[in-house]
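Here is chain A:
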Amino acid sequence: MGLSVELKDVSVQYGSFQALKGVSLFVEGGEGLVLLGPSGSGKSTLLRTIAGLITPTRGRVYIGGRDVTELPPDRRGVSMVFQDLALFPHLDVFENVAFGLRIRKVPDDEVRRKVRWALELVRLDPDLFLKRRVHELSGGQQQRVALARALVVEPEVLLLDEPFSHVDLDIKNRLLEELKILHSKLGFTLIYVTHDRFEAVEIGDRIALMKEGEMVQVGKPIELYKKPKNRFVAEFFGEANIVPTSALGLGEKGYAVIRPEDVVIGGNATYKLKGQVVDVTFLWHYLKVEIQSNGHIYKAYVDLETPVSVGDVVEFGWDVRDVYVVEE
Partner candidate 1 sequence: MRVLRIYTWALIAAMYVPIGVVVVLSFNNSKLPYVWGGFTLRWYQALFGWDLAWQAVLNSTVIALGVALLSTLLGLFMAYTLRGDRYIAFSQGAVVMPEVSEALAFAAALSLLKDYANVNLFGPVGVFLAHLAYTLPMAHVLMAPYVSYVGRNVVEAARILGASELRTVLSVIAPILFPAFIATFLIVFANSFDTYIKTAFTTSPDFITAPILLWNYAARGRGDPTIYALASLMLIPSIAAAVIYFRAVKRYS
Partner candidate 2 sequence: MIKKVALVAFAAVVLLFYVPFLALGYYMSGGGVLKLPSMSMLATTFMLALVTAAIAIALAYPAAYYLAKRGNELEFALLIAPLWVGTLLKAYSLLVVFSVVERITGIVLWGTALGVVVGMVYEYFPYAVLTLYAAIEKLSETPTQAARVLGASRAQAFLRVELPLTMPGVVAAFILIFLFAVGEVIMPAVLGAWKVYTVGSYIWDLYFKARDFLSGSVLSMLLAALSLLATYVVVKTIRSFSI
């Protein structure tokens, strides 16, 4: 079972730039947590702080309850897959995967056995790939080697920094699925950094959403979606109509969040508006309709059969129970 990871009030300062501003986070042993956020939100910095590649200016880092803040990366028992993979170009596949074992002075026959095991885990045929040079491999194969190299040391905590950002979408989806299976099979604690919310929900039991060096909200995907803490969460984690509450008569301060799938056109709605359709887009299993009303553009996801076209003046609305109000 994987070890827990905890950060307490961690700050990282680069000169005058504050990359992390007092972040606290608890990841349970064996959990899969995704660090999500736009670029520059500090998610990679946070991951590197856990790995020990960055020493925090303030705060503590605990792995399995042990304070590791001052420990160098090689003594933390974590493993990591890097965004640019960082395979060793001077070594073949076998030696790349074997690297961590060699450092640990594992006997030769044990190394051979474990490397084969790790390559099989990531579905690379050892007999075909062991002696290949890493630059002869395709992008997806390189990802697998990087994953095998990180897994072969049987880490308690596996860190992944946007590992699949350089491969095609379908290969990415397959790799994500396999990673999920490996996670449940091997039981390590998984912390995964991405800026892509679709990737995040694939892999994460919980999602930690970051912005500008701060932790904004941590929770299950459905919590972030249904109960966003603020406008930023509502906008970043899914599509949303965000309207000042004053415009809807819901009070002076704050914003109303209405998900586009809750907006109906001409049907049963407890709150109704009139507007003109300005755009209709076909999106496979629904239509995305944009309606202008009182200077606002509302997005609605409706049935493919809904009879709307650009220029129509329509009545639309939603059930007031579907409105979620955030303060900022």
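Quick note on the criterion: contacts are C-beta pairs under 8 Å (C-beta built on N, C-alpha and C of every residue); 3 or more make two chains touch, one makes a residue touch a chain; residues count from 1.
Selection criteria: all candidates are chains of the complex that A comes from, given by their letters.
All of these numbers come straight from a predicted model, not from anything done at the bench.
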TODO: Check each candidate in turn (1 or 2) and state which touches chain A within the complex.
DONE: 2
- [ ] Would you pull the chain A residues touching candidate 2 in the complex into a rising list?
- [x] 51-53, 72-74, 78-80, 82, 84-90, 99-100, 102-104, 135, 149-150, 153, 159
